[in-house]
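Please see the structure below; I have some questions.
Rather than the whole complex, this shows some of its chains in their spots.
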């Protein structure tokens, strides 16, 4: 993780690029203007692009509703939620208005909703949530969950280009810790998973911040001679089932890891697909690792047991390899 | 905040024009009601009987380049804005050729590309959408357009109403919000819906201009709504129009509306705006009873012919359906359901 460009800076630069390249793009959200946003993901953009980076009132429902109307008129709004957790207040507009517009009327709804997601030490129940499964359950939405600096950049650019509503789940834990040497010139298209690490003994399917816990676990197990393949979903709606099945075909073993709550999470969906469509590929029961089924606790010591960690992934993998 | 009372003298032409749209809406809704009773319309049928004067005044005062997001009781406003008997019947009867292709129905129809928005059921939700559209127009440097949307008394209790109107006021957008206070939200009376003396009292709290119209008097509606749309167009920011009236039908055709206080029915609010307008026309000698009869006759014929035509049209074929909720086919989720 050397190099200079952070995950957060990649998101900021991607927004700067789309603002520069496409006059239809504007940014709307709380404190995104001259302040540059709670996490500084829009720093300097209001100055660089006058009149196109607007502070909204403290109104998530109106923020999304305004974006939908602007999109109908041909714009490409990016809405920043201050934290993913607050998108519950804009939930109705997202799932019932943005998500249904194309199917009902044939008119596209090209909006991007940025959700600063996931847990951080001390974040607590209302500043730590991973909401991707909620939005993936509803029809009509694309849900992106970049886990690398390169994807944060290229997927944000693609999200704005896509004619459908995109829920862009960026992980707060990666904002400043994750760094890359350079921005990518090319990238996998949305909807395609990436082989983050090749292997042959077991497959870990994951995304977002958990990608790095999985890679760390794979590294540890490598010293014991195990070759763990890690698949980064990148987009969780749609899910690239083929790539997942391809990996399970190689390894015969599947562990799915997500920071979200277990019931109905990405893990449940991936395991259901592999079991239904790739039953014969499995040499062992598919396993999953999620956060605990409680609100995300405030205290760092509780939080680090609530979420899956590299150690937990490693333990689950060792168990899976024994099966 | 002063209640603006319009200045423009109502022209005979506008009154007659509006009245004929009201007649069209009324007779079309009568037809929808009978189609519903005979089981030819599936799902709910929600009519605007008694609210035509207010509704038509919105649609008729808008230009084609404006934006209109009608709500439940706006058959008249829809027709005035350019919706047709044909597409109305196609949508209610589920014709494959209707603008919603059977995917959505009845009051949820629209043609967003033409500025005629298709409401979602969740009340209040169209306010920020129209506002965002107006924001987009302004960003592109397009001026002179306004956006109008209608609302009931009950919908003023939604968070969406509050957030949407406030955000529009902060941006000083040319939004015209027309509230038809028909005294009830389904069965719930005003007394259980809000505690202010008058919904117009909300205007000052949003920093928007308030206008009061008499919902059963077409002249008042045309004048007040026209003035509100004019001020929005001239840069006066959001305009809130409130009119008291009564719906003269059930909440939906399944509802007998027994809960409506008979005292209100007997009151001035209970008058039928179509009858009142018709009387006015005769009194002013703007048209004769025979004229009006002939108008009704031709409207009746149009509705009947169109109904017959639409009933022969194909309904959506599930086997032809692509079952695709996103426009980008690369992004269709391939889970087997």
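First chain written, first letter: the chains are A and B, and each begins at residue 1.
Definition applied: contacts are C-beta pairs under 8 Å (C-beta built on N, C-alpha and C of every residue); 3 or more make two chains touch, one makes a residue touch a chain.
The structure displayed is predicted, hence computed values, not measured ones.
This file describes a complex whose protein chains occur as A x2, B x2.
One rule holds for everything that comes next: only the chains that are shown with their structure count from here on.
Remark: chain A and chain B have CA centroids separated by 40 Å (rounded to whole angstrom).
On the chain B side of its complex with chain A, the touching residues are 99-101, 103-104, 108, 110-113, 117-118, 120-122, 125, 127-137, 139, 159-160, 163-164, 166-167, 170, 324-328, 330-336.
Interface residues of chain A facing chain B in the complex, by the touch rule stated above, are 26, 51-52, 56-57, 59-75, 77, 92-93, 96-97, 99-108, 139-142, 162-164, 189-191, 237-239, 241-242, 269, 273, 276-277.
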